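All protein chains of the complex are present and in place, except for one that has been dropped.
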Amino acid sequence: MNAVGPALAAVGGLAVAGALAGGLAPARVRPLAAGLCTAGLGAAGVVAGAAALGGARYGVWLPGLLPLAGVRLAVDPLSGLFMAVTGAVTVAVAVYGVGYASPGGGMHGGRGPGDEDAAGSAGGRHAGSDAHEPRDALAAGGGDHGVRSRGAQAVGPVFAGAMVLVPAAGSVSTFLLLWELMALASLLLVLAEHRERPTVRSAGLWYAVMTHLGLVLLLVGLALFAARAGGESFAALRAGAGGMPAGVRGTVFVMTALAFTSKAGLAPLHAWLPRAHPEAPSHVSALMSAAMVNLGVYGLLRVGFDLLGGGPAWWWLLLMGAGALSAVYGILQAAMASDLKRLLAYSTSENLGLVVLGTGAAGLFRAAGDRPLAALALAAALLHVVNHAAFKALLFCAAGSVLRATGLRDLDRLGGLRARMPVTAGLFALGALGAVALPPGNGFVSEWLLLQALVHGLAVPGAAAAVVLPVAVAVIALSAGLAAAVFVKALGVGFFARPRSAGAGRAVESPPAMLAGMALLAACCAALALVPGALGPALTRAVRAAGVGTEKPLADGELGVHLAHTSAALHPLWVALALVAGTAAVAGLARLPARRRARRRDARLWDCGGGAPTARMAYTATSFAEPLQRVFDDVLAPEQDVDVTPVRESAYLVERVRFQRLVPDRIEHRLYRPLLAAVSGLADRARGLGGGSVHLYLGYGLFGLVAVLAALVVGW
Amino acid sequence: MSATGYVAVAAQVAVVAGGAPLLTGWMRQVRARLEGRAGAGVVQPWRDARKLLRKEPVSPTGTGPAFRLAPLLLVAGTAVVAALVPLAATRTPVSGSADLILVVALLALGTVALALAGLDTGTAFGGMGASREMTIAALVEPTILLAVFAVSIPAGSTNLPAIVAGTIDHPARTASPAELLAVAALVVAVLAETGRIPVDNPATHLELTMVHEAMVLEYAGPDLALVELGSQMRLAVLLGLVATLAAPWGVATGGSPALLALALALLVAKVAVLGTALAAAEVFRAKVRLFKVPELLAGSFVLALLAVVGSYFLTGEAGR
């Protein structure tokens, strides 16, 4: 019995039910009803995905659902993997979202902005500086707008359902429809808090424009593909791809790859991501960053490997270039960011960069004829997709809890949360461990696999491989090293030490629903970190479904990850156990020499005899990142401005010094600004055409008609 | 073999844990003699450790679990590395998971834990040290992984016992330019990872220059002893790794206990020689400015890249 069909039907049904519940239910139960529907559809997605990963294939054509083409669904293990990941993230985030949308939290507690009594107990930050804190401006929505509004609650399930169903699409029209549904729903959700913060609107505008430019590219590319292949179902595309001229195939690949990499948040088409992800409500950010961006990768794999059947080396070199660029650029920008959610958004850009780097390597190996290695590289990329989804959803949820409890996203003002929100801090630490790619975190396993694929790739003939692979290894290493610095900053500055503002000092632990959602994600992270070998067969099937290699990339191993063709192996569970045992042993041994059982005693911080330091003396995120910023000065090109106002009639006495530094997104500066300037320049000039006279406008119409007819005559 | 294997692993950990303070003491002694001082003696670090371990454990106010866990994790992680690296024997129960990338990552884990502990204190020094240490660690990573890449090319695997056994079987590999370049790059990376001159001065407490010491400034008593032991073990194990990769002779490939004892003795000798060379070099060199460190690391990065590429274009694919 095939479980995929009923599960997909359940996804669709629950999405509609959730939308109705979110739109119609009374405000008190609205988040709960919509959240339950969303969680249910996520669970159905997991069921469908797991069944597909188990080897079930499913295809259906429903001509009545959509005029002209009908809805066509086709599920194979590759879609199954992405469905399962999206579904799992959706379940956890939906549970979290119920708590997130419930009333309460640090900034809903009826404390006015002028309430400064907590500042003193919070560790002595300048009380005056808190008066300007935009605490209410960052609030996660109060009253009947924001995340609790009818609109946001109704759109949430639709967004989740569309994401789960995108990988199930089996024809161009169905795919585009679901894709656009997903994009529109996410846009509406990004805009949910536009009344609270004006920046949301600008982020929404960027997102809307970029995602629709991507859609246009996708539409044109896939339409060209379908026209040449003589059919729009994926099966027809697959059959027709072989006979197409290389130029058409290349055009289709480049156009779709541009759209998909933009959706995946890869540089240089990433500009929407660091805007939209921080401004969206946090559970939406988690969904976007952990599930939606993955679908860009899915699209790349589906079109590049499956439908087009692979291609020449230059396609994949292009992908590897884009992946490497965003891996390094993303993590560098994350290192400079002091906004917690912006930091996480840039880290998404980095991780998806690594995934695409692996995908490109798989394509390169496949083009060179080394199928086993291609399978390994792709398995590594897919495993990283899964890992990234788990830890990034967890991190965004934890950041959302912080935002909800303190009203702050600025790391420079946070701190001390490990005492006030211990569970959230612990969960964030777990997610960060995954993100830094160090054992025993889950990110390490996939980066290790990726490195193995690249290290063994030198056996592949061709100058390209020999030149590109060492650079790729260096890029992965650099991004891993910088990621360590980034998450030490996020955890150490954001959660440790003492509160740097009154808002952080007042934080309280999140409600149980939010903690439960995060705990689910943390459990996923832990399972992925300790027994990644369990995913081996599923990865093998997904890689086979992508048509990359029929060989098993990983040897069967319950506990560890063994490469099938070399002696390399990794046993994360043993490593974790050894670390725990070692820590316990060291703790025990260190006590032996003590003459008497002395209890651990608290004492004043020494601080070089400087006395009890205030929170203002602690390193902030900005100061933490300063050495890195100086090292990468040429790449980041920060803008620095020192403004000295001298006391009147004195050359030496200074009244005020203002220092300002901004690390702009340089790609944006160099690439987007001129483009936008050119567009608005053209638009300005075009304004001259509109004189206001109706006759003039009618004249344009006539002229246009005549011109078209004339062109037709000449063309005849 | 399996009994000897377990003995070998235990012996490696014991030799590294017990010998690391002695190595540091030896290096200090060499430096002292070269600088015309008498020196405190080779066992002084052990005396310090005993003194510190007997003191009452103290936590500074306002620090959390990260501060207390970091020294334990540092020592435990290094001990796991000492068990994994085939310092004395290649055929051990853990040789299957003795992956070079894993070793590098486990060492980085200790760095990250200490950096978090530094930030946890909330002092300016802790943050400064953590920030500098993470900057250096981030920049070391590409060098060290490319060097790993280079040494793993001849063996076709990143599995350390496989690399070492391969080198023992083909002694000519150690003299190839690629291997020499890779080892040179690795040495620079090791200097940066262990915070030695010219990257960091372990003997300084000057706020302008200290990196590692600033991070651990708030530690006292048994915690401080563990932090010190952790750094000493790190140095010992990394020097042991370099010695094992550059001159693997003597590492027991079989299971005989006599060979194992010989291998341990040779390991101690090799690491002592490397330590002496390092200490002597430190006498004649100054620490470079923090912002000159990237130049140093970029240089060693180029060496590592040349090693990777060189293993191709100098000897061709013949070595594979």
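As written, the chain order gives the labels A and B, with residue 1 at the start of each chain.
In this section, a residue touches a chain if its C-beta (ideal position, glycine included) is under 8 Å from a C-beta of that chain, and two chains touch if they have at least 3 such contacts.
The definition used in the following text is that contacts and distances are computed from a predicted model.
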Hidden subunit of the complex - UniProt protein name among "FAD:protein FMN transferase", "Hydrogenase-4 component E", "Response regulator" or "Energy-coupling factor transporter transmembrane protein EcfT": "Hydrogenase-4 component E"
Omitted-chain contact residue, chosen from A:Ala9, A:Ala27 or A:Val467: A:Val467
Among B:Gly118, B:Gly166, B:Gly240 or B:Gly310, the residue in touch with the chain that has been omitted: B:Gly310
Residue ranges of chain B at the interface with the undisplayed chain: 172, 175-177, 180-181, 294-295, 297-299, 301-303, 305-306, 309-310, 312-316
Contact footprint on chain A, counting only the chain that is left out: 463-464, 466-467, 470-471, 631, 634
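Definition applied: only the chains that are shown with their structure count from here on.
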Separation of mean Cα positions, chain B and chain A [Å, integer]: 35
Complex contacts: residues of chain A adjacent to chain B: 415, 418-419, 436-439, 444, 448, 451-452, 455-456, 458-459, 466, 470, 473-478, 480-482, 484-485, 488-489, 491-493, 496-498, 560, 566-571, 574-575, 578-579, 581-583, 585-587, 590-595, 598-608, 610, 613, 615, 617-619, 623-628, 630-631
Touching residues on chain B, where the partner in the complex is chain A: 50, 53-54, 56-62, 64-66, 68-69, 72-73, 75-77, 79-80, 83, 94, 96-97, 99, 101-102, 105-106, 108-109, 111-112, 115-116, 118-128, 130-132, 134-135, 137-142, 144-146, 149, 152-153, 156-159, 162, 207, 217-218, 220, 222, 225-226, 290-291, 294, 301, 305, 308-309, 312, 320
